[in-house]
Each structure stands twice: as structure tokens, then as C-alpha cells.
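In this view, the complex is presented without one of its protein chains, the others remaining in place.
For chain A:
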Amino acid sequence: MYNKTIVCVYAQDLLCSLHSAYLATPTNLKIHHYLIFLRSFYFLEHVSYMALVGSFSFNSFLFGVLSCTGTAFLAICLWIQVNKENKKFKDLAPKRAFADFVLSNLVFHLVIMNFFDRCPSPILNVVFMSCKNVV
């Protein structure tokens, strides 16, 4: 019991210091963190949905899962490159980093659009199918 209390105290200390350190990060980076968190949440939701209902349309499962992870990691990459404390990337202009980010996102979405199976609304369905054929 003695050990347990010490662990609890340590855990609290840890959380406090994490919290304080986190507050110190500049606001623009916090946006990244929020987006990444959001995407991880959606990823978990998608996986649990598939586990519950079964993977009928594996295409759409793949699409959902991988789009979440993909945009999440790309945001992480941008975050790495923009973070001012990161010594190795001092000479990389933030504009260049953002341009790279946009380009890779473009390629990523071009690719992932091919996994569309079907769409609830028939009009949107036609739009997506024609986009797929173009790509």
C-alpha cells in the first residue's frame, strides 16, 4: 500500500509536469496536436465499427482507416518540420515545408480516392465515379 501511494503521487507529479510542459508549446503547434488527436480518434472509431459489424466492404474500411492514418502522419511530418526547437530543420523554410505537405497530401488523396466503392447519395456517387475514371 505504501508503494501504491508513492506510485499515485508519482503519477500525479508526472501528469502535472506533462501538463505544464505542454502549456509551454506555442499555439500554432497545438493546432497540429488537436488535428492529430482527432484523426486518431476517428481511426479507433472506424476500427471498432469494423470489428463490430464485420468487414463487408473491405475497400471502404481500408479507405477510412488509411485516410485517417495518412493525414495524421502527414500532419506529424509537418509538425516536425515546423517546430522551431528542432535543430536539424532550422534551415528549412516553413513555406517550403508547407508546400511539401500540400504536395504529399495531394498525391495521397489522389490515391485514396480510388478506394471509393459507393456513396450514399446517387449524385455524389456519379461525381466520385467520374473522378475515379479521370484519375
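A few points about this structure:
Basically, contacts are C-beta pairs under 8 Å (C-beta built on N, C-alpha and C of every residue); 3 or more make two chains touch, one makes a residue touch a chain; residues count from 1.
In this section, contacts and distances are computed from a predicted model.
A single chain of the complex does not appear, and UniProt lists its protein name as "dolichyl-diphosphooligosaccharide--protein glycotransferase", one of "Chromatin accessibility complex protein 1", "V-type proton ATPase subunit a", "dolichyl-diphosphooligosaccharide--protein glycotransferase" or "Translation initiation factor eIF2B subunit delta". Residues 7, 10-11, 13-14, 17-18, 21-22, 24-25, 58, 62, 66, 69-70, 73-74, 76-78, 80-81, 85-86, 88-89, 92, 97, 100-101, 103-104, 107-108, 111-112, 114-115 are the ones on chain A that touch the missing chain.
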